[in-house]
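Okay, structure first, notes after.
A protein chain is absent from this complex, but the other protein chains hold their places.
Residue numbering begins at 1 within each chain, and the chains themselves are lettered A and B in the order written.
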Amino acid sequence: MSLWRLTWKNMWHERSLLLLAMSTVALVTALLVFVQLASDEIEESAKRGYGPYELVIGHEGSPLSLVLHTFYHVGEPLGNVPYEVYEYVARSPWKDVAYPMTRGDSYDGFPLIGTDVNYFKTRYGALAIEGATYEQTGDVVIGSHVARATGLTVGDTFYASHGAADGHAHDEMPFTVTGILPPFGTADDRALWTTLDYAWHVHAEESDEEELTEGPITSIVVVPSGLMELQQLEQMMNERDGVQAVYSGKTASELLSVVDQGRAFVYVVTVVSFVIAGLSIMLALLAVGASRAKDIALLRLLGRSRSFITRSIVLEGALVTGIGSLVGIVGGHVIAAFVSPVIYDRFGIAIDAWTFQPMESLLVIGSIGVGMLVSFVPARRAYRVDPLTLIER
Amino acid sequence: MITVQQLKKVYESGGESDLVLSVASLHIKEGERVAITGTSGSGKSTLLHMMSGVMEPTEGSVVVAGTELTSLRPAARDAFRLATIGYIFQDFHLLPSLTAEENVRLALPTEHLSDEQVNRAFQSVGLAHRRHAKPHELSRGQQQRVAFLRALVSEAPLILADEPTGSLDAKTARATMELLQDLCRVRGKTLVCVTHDEALAATFPRQLRMETLNDALKGGA
Partner (left out) sequence: MKRSFILISFIALLSGCQLANSVDRPPDEPESESVVERDRSSERVAFGTKAATAETVHPITWDDFFDGDDVTEPSERLKALRGETVTLTGWMGEVLNLGQGWFLLIPAPGADCPFCSEDGQFWNKIMIVFVEEPSALRYTKEQVQVTGRIDVGIKVDESNYKTMFRLYDAQFDVLP
């Protein structure tokens, strides 16, 4: 009988215990795979998340918060800057293009953003839009994910709500969907877009004030005319009270550094878990080995070599971890597939659940190595079994 | 097939030595069927296990099928045993996780038996329909017959049996011993069988008594 067949039969005989040990490996592996997928996507997202807008200007405060709500549409802006800040930027020689943005309302949890319609052309090139772009106040163009999630189509009307998704609706101002944007693969898919002045219009209607043509601006995104000019503008803006100018790239890098640290932490936890899983396998093999002492003695009596016996045990260890890690890898992807729509909805991060990374094969190999290592102790025990113990009376 | 010369086995414990076996000379020819009898403690199992190479003698030589066992390293002795000797034990020792057929195949490291050959083997012990049963599903007698197959089914020319019917009732024991001798005779194997049952030993063509063989027992021990 071959080594493989005997090992497999032995494993099958003790399958409950070994399945338990295998599942610890699977869980740890799945966690690792999932974290890797998520952080890869966050990194990709962060990198392409701001297009050519190297500088973003807004109300003073946390740079990270400004970048997050401007480009990733996550979190709420904490303030606005006066319209003349935008005028200054628009007049300056340091900008190539600059767009003002207003933000405050949302629909069904998705933010409503007012900006110049050329924002899209600058960032994504020519648009293949379904329907038409917005022209007058009240026209809205929606991102592809918003269309999918809410079921809105061209021609529908809705009322926005101020602040959070379940805030009160403005009865006075209906919005009409004039177009649906193509998918960009960025957070912009998760937003609704309209004219710059909608927020001022709504505010004027609500409080019966005079309508503004130049109201407060939430963010200004800038494509600089050169690298020196970029730095010049940043310096000038930061000197103003109540205003901050932030390098999008650097802030994204800082965001990623935080993600890196989070990921490093998870890796440490995973390594510890792997050690624990390895120990649990060693325990399982030892327990199984104890009940198999007589079987081992018999095999030795028949003439099977010590190396045959120990190879069988090491193979068992390798199979438990190898199969466990394979199951874990598939499991990690499956979890990602289930969880990714939820995550995308809330954070705009689209995890691609079915990319297989090269590190995964290393993970399997490493697990097998761990399995072989922990079977060392039970194998040594088996090595020492004296066949005579079986026949001495 | 087997030649034993000046074989001695001494057990040491706590500074005291105990000579349990001393056989001046013994020769067993190929194809012989020999029963070895003696009371317990007479050293008959010890002799058997030294013939298989599982136990090392303190002194002397054991030549089996032309090979001097004491000159082999332990791993080589294991390999030799697997290829040359079929072992049968009192307590059968079938692996509970394997079927009858798989237990038989345990003794076949590299040889492959065809389905036809397996069938015939099981037929020869009357267990053709129980090939795929697990040991706990078989009676004691059936288990012992599976153990026979395990010992017999390979090319190994020498069969060593240590009290093969020891845990069976008298009637089954007799039938089983007959079966064993038949199987060995048909396949031309040499059979050395240790038993305490004189009546069963009498059915063998040649009988050896440990009291005669073992010099260590003489001289008032």
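FYI, a contact is a pair of C-beta atoms (placed from the backbone, for glycine too) under 8 Å apart; a residue touches a chain by one contact, two chains touch by 3 or more.
If you're wondering where the values come from, they're calculated on a predicted model, not measured in any experiment.
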Omitted chain touches shown chains A
Answer key for A:20, A:264 or A:290 versus the chain not shown reads A:264
Of A:132, A:228 or A:388, the residue touching the omitted chain is A:228
In the whole complex, of A:10, A:218 or A:310, the residue touching the missing chain would be A:310
Per the touch rule stated above, chain A touches the missing chain via residues 36, 43, 46-48, 52, 54, 224, 226-232, 234-235, 247, 249-250, 252-254, 256-257, 260-261, 263-264, 267, 271, 307, 310-311, 314, 359, 362-363, 365-370, 372-373, 376, 379
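Heads up, the rule we're going with is that only the chains that are shown with their structure count from here on.
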Here the gap between chain A and chain B, centre to centre from mean Cα coordinates and rounded to Å, is 67
In the complex, the residues of chain A that touch chain B are 1, 5-6, 9-10, 12-13, 294-295, 298-307, 387-388, 390-391
Interface with chain A, chain B side, in the complex: residues 45, 49, 54-55, 75, 78-83, 85, 87, 89, 93, 95-98, 102, 105-109, 150, 162
